[in-house]
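Can you keep this structure in mind? I'll have questions shortly.
With one protein chain removed, the remaining protein chains of the complex are shown where they sit.
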Amino acid sequence: MLETLKKRVYEANLDLVKQNLVIYTWGNVSAYDPNSGYVVIKPSGVAYETMQVEDMVVVDLEGNVIEGDLKPSSDTMTHLEIYKHFKGVKAVVHTHSKWATIFAQSGQVIPPFGTTHADYFNRAVPLTRPMQADEIKNDYEKNTGLIIIETFKEQAIDPRHCPGVLIHEHGPFTWGKDPKEAVHNAVVLETIAEMAYRTMMLKGNNAAMERNLLEKHFKRKHGKNRYYGQD
Amino acid sequence: MLETLKKRVYEANLDLVKQNLVIYTWGNVSAYDPNSGYVVIKPSGVAYETMQVEDMVVVDLEGNVIEGDLKPSSDTMTHLEIYKHFKGVKAVVHTHSKWATIFAQSGQVIPPFGTTHADYFNRAVPLTRPMQADEIKNDYEKNTGLIIIETFKEQAIDPRHCPGVLIHEHGPFTWGKDPKEAVHNAVVLETIAEMAYRTMMLKGNNAAMERNLLEKHFKRKHGKNRYYGQD
Amino acid sequence: MLETLKKRVYEANLDLVKQNLVIYTWGNVSAYDPNSGYVVIKPSGVAYETMQVEDMVVVDLEGNVIEGDLKPSSDTMTHLEIYKHFKGVKAVVHTHSKWATIFAQSGQVIPPFGTTHADYFNRAVPLTRPMQADEIKNDYEKNTGLIIIETFKEQAIDPRHCPGVLIHEHGPFTWGKDPKEAVHNAVVLETIAEMAYRTMMLKGNNAAMERNLLEKHFKRKHGKNRYYGQD
Partner (left out) sequence: MLETLKKRVYEANLDLVKQNLVIYTWGNVSAYDPNSGYVVIKPSGVAYETMQVEDMVVVDLEGNVIEGDLKPSSDTMTHLEIYKHFKGVKAVVHTHSKWATIFAQSGQVIPPFGTTHADYFNRAVPLTRPMQADEIKNDYEKNTGLIIIETFKEQAIDPRHCPGVLIHEHGPFTWGKDPKEAVHNAVVLETIAEMAYRTMMLKGNNAAMERNLLEKHFKRKHGKNRYYGQD
């Protein structure tokens, strides 16, 4: 079932290691198949060196295992909430990549400081609110997903223009139209997080970049009048 | 004698180099064999490139060489105190890995700032007190071990929930149930130290993470109700 | 047409990746051919892994495509302004390399702090002024080039003694007598930017180095009395 998608999810998980976003078992990629309504996700706690394509787990949007001998990622319920609420998202990546995690641990958004950020995100990378004791105790992973949705809804953020979020005192999630793009966005997020950190150290403040320049660069690459890249 | 364990200790020492925790001869791994009561440890000051499995030294818990042509690591007596006092510890790693060492040099614990830390340590990574002149002068390495024990005892820290410590103005020790896990914990310690440093720079303070979230993540991976990973 | 130059431009683009100055499609190299008056430049948004020598695009100094099936880099008009105004420049490099970009994002020049800087730049690496809304809206890339020219003209900077510039809230451009030298200068710029950042953190101020020492080192490598290197 969904063999092609399993292969893509498998390879995207390995890419996280190659891109230095993940060590050991500290990350997971999933993908959503609109036809079946199922999600393919990495198994929980399996070493990347021995993991096989066929170890990928198929679950439905409620988290029931449809196919697979292993337990799905412990973060599965967070992934599923993203698929349920963000239209067009077909792949999700979660890592503890260093630079993005530092902002998450600091309880700070990543402000847009330059055109590298603006080429991918048309605003600050948002941060979820701290979770309450009961949200942590019961259905922790599902609540993590719900709080991502809450963050985007309350701040009227369009997930297509902001393909990632920081979970408070935890780490980043990114997404895209396929596993490759979701991993690409995870790499970009890590890169802009590193540059943002150092920019804040150098500037001594976190004043965001000029809005016109931010929108210029975002629209140069995205939307109907984009002219970056080939047609 | 203890050929299998020698091979594991040898390989774990080389892993320290591969994981960028050690350059030259700046680290050592040992393992404890409960049956014989002996410890296998790296020889002192031998280059990793030329070191052989059979160069590993076997000592008893008082530091007497039982087998081996070379002198054991100069830090042997520290390792032995850990085996004598921490039940269940069967392997010990010592490095001067950069980020953990920076906290040791700064005289600061590594506060828990996020779930990456909480997945392995259920509290701050502790720091030993400064050593006194006489503790340095005589039996320096043994005293280093005794002060680790003192630190855990006085602060009522369970070494199973806190698999590492920082030696004041020196560097880290980590441990585990086998050499592989002790090295794994050394890598984790280095990673959380790096993220903690930058979190402190970004936050401007060292307030620890929310306690409920810390315990949730620690228990998700450890203890009887853990659900991370496969059964 | 210009097959040798295309090969050099192609290889210089790949060098940006090897030198860790560029990920994905985030950079571009061009070269100017004085005989034809044409410029060879990387195509826009083409992945480095699949890009071929024959994908390089030939344009004239007004940006008209003379040869090539692909669209030229979206930054082409910036490159062209540099060729039109800076005598002797025959290759231009643009990247979002991390350390140089951090200064650009911070709105700060890179002060000369040591002889490594002085070996290549005889002054601070300059920064362009913020662009105005109308300069961003229309002919953005051409205006980026014009503002580089304006910066050098107003501050009486000789581009032969200062082979690079930072674009405000964007990133660096460097140049040279051929693609290899322009890439070399991009690597140097990145290196001195990293060292300058940390020097500022350590010193707590941005006071430049002693002027006599700066000029000594610059002249040791450049100009008629240079004695560094072989004749």
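Letters are used for the chains, namely A, B and C, taken in the order the chains are written, and counting of residues starts over at 1 for each.
Note that in this section a residue touches a chain if its C-beta (ideal position, glycine included) is under 8 Å from a C-beta of that chain, and two chains touch if they have at least 3 such contacts.
Since the structure is predicted, the reported quantities are computational estimates derived from the model, not experimental observations.
Among the chains on display, the ones the left-out chain touches in the entire complex are B, C.
One chain of the complex is left out; on subunit C, the residues touching it are 113-116, 184, 187, 191, 194-195, 198-199, 201-203, 209-210, 212-213, 216, 220, 227-231. Mapped onto subunit B, the interface with the missing chain covers residues 23-26, 43-46, 70-71, 74, 96, 98-99, 101-108, 130-131, 133, 136-137, 140, 169-171, 197, 200-201.
The working rule: only the chains that are shown with their structure count from here on.
Superposing subunit B on subunit C by their CA atoms means rotating through 180 degrees, a value rounded to the nearest 5. Central chain by Cα centroid: A, whose mean Cα position is closest to the mean of all protein Cα atoms.
Centroids of subunit A and subunit B (each the mean of its C-alpha atoms) stand 33 Å apart. In subunit B, no residue touches at least two other chains.
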